[in-house]
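Let's look at subunit A:
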Amino acid sequence: MSGAHVSTTINGDAVEFACPQDESLLDALRNRVGLTGVKEGCGTGDCGACSITLDGRLVCSCLVLGVEANGKQIGTVEGLADGDQLHPLQEKFIEHAALQCGICTPGFLVAAKVLLERNPDPSETEIRYALAGNLCRCTGYDKIVRAVQAAGKEMRKQNKKKAKKKKKK
Partner candidate 1 sequence: MKQDTNFTNQEFRVIGTRVKRPDGIDKVTGRARYGADATAPGQLVGMFLRSPHAHARIKKLDVSRAEKLQGVKAVITSADLPDEHCGGDRELLNILENCMARGRALYDGHAVAAVAAVDATTAKKALKLIKIDYEKLPHVTDVDEAMQADAPVIHDWVYTVGVEPQPNKPSNVSMRAQFGHGDVEAGFKEADVIIEKSYKTGQTHQGYIEPHACLANMSPDGSGELWVTTQGHFAYRNTCAQILGLNMAKLKVTSSEIGGGFGGKTHVWIEPIALALSRKANRPVKVVMSREEVFRASGPTSSTSIDVKIGATKDGRITAATSECRYQGGAFPGTWALIGAMTSFAPYDLKNVQTVSYDVVCNRPKVAAYRAPSAPMAAFAVESTVDLVAQELGIDPIDFRILNAAKEGTQSSYGPVYGPIGIGPTLDAAKSHPHMKAKLGKNQGRGMACGFWFNFGGQTSTTINVAADGTVNLSVGTVDVGGSRASLSLICAEELGIPYEQVKAHIGDTAALAHNDMTDGSRGTFASGMATIVAARRTIEVLKQRAATAWEIPVEEVEWKDGCAHAVGEAHADKAPLSLAEIAANTENTGGPIAGHNEFVADGAGVSFASHICDVEVDPETGSTRVIRYTVIQDAGKAIHPDYVEGQFQGGAAQGIGWALNEEYIYGDDGRLQNPGFLDYRIPVCSDLPFIDTQILEIPNPNHPYGVRGVGETSIVPPLAAVANAVSNAVGVRMTQVPISPPRILAALDAESA
Partner candidate 2 sequence: MQVKLTGPLRSAAGGQASVEVEASTIRELFRKLCEQYPGFQAHMDNGVAVAINGDVFRDEWSTVIPEGAEVFLLPRIQGG
């Protein structure tokens, strides 16, 4: 087994790690980079708990090799908040009690963020299908969908404000 040296950008920071060439990015992020917010629920791409963005695309990090991250931009749940300012999705998940055990929450947040960036005003059905790759066993998804709806509304409000400010300038 030969190891690989990987240079990557994680949540905006340059990160380097070494890993065996057959190790998943999930294992590398958890065990070598220390980002344990990325969870393993299945290791086979069926539960979404390990969701991250790879060059902006939503992927399961269990279905990516660590070596494939070389030269790529990675986003994880740890990068959602801006300093002490939580992302609207994080705020709304807490406010709407959209988590019980919380193990699926990091994956849901990352997936929902990708959804709202692509589609700022999704319908309930669009939310449900976009999040179908993220399993939650505690909530029955009800409060999760409501939290994403509320976060979308909040983000649209913030974006409007930003746009207005820009105009004024």
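Behind the choice of candidates: all candidates are chains of the complex that A comes from, given by their letters.
Everything that follows uses one rule, which is that a residue touches a chain if its C-beta (ideal position, glycine included) is under 8 Å from a C-beta of that chain, and two chains touch if they have at least 3 such contacts; residues count from 1.
Worth saying up front: this structure is predicted, and the values here are computed from it rather than measured.
Enquirer: Of 1 or 2, which one touches subunit A within the complex?
Expert: That would be candidate 1, which touches subunit A.
Enquirer: In the complex, go through subunit A and note every residue touching candidate 1.
Expert: Touch residues, subunit A against candidate 1: 1, 20, 27, 30, 35-44, 46-47, 49, 76-78, 80-81, 86, 89-90, 93-97, 99-106, 109, 124-125, 127-129, 131-146.
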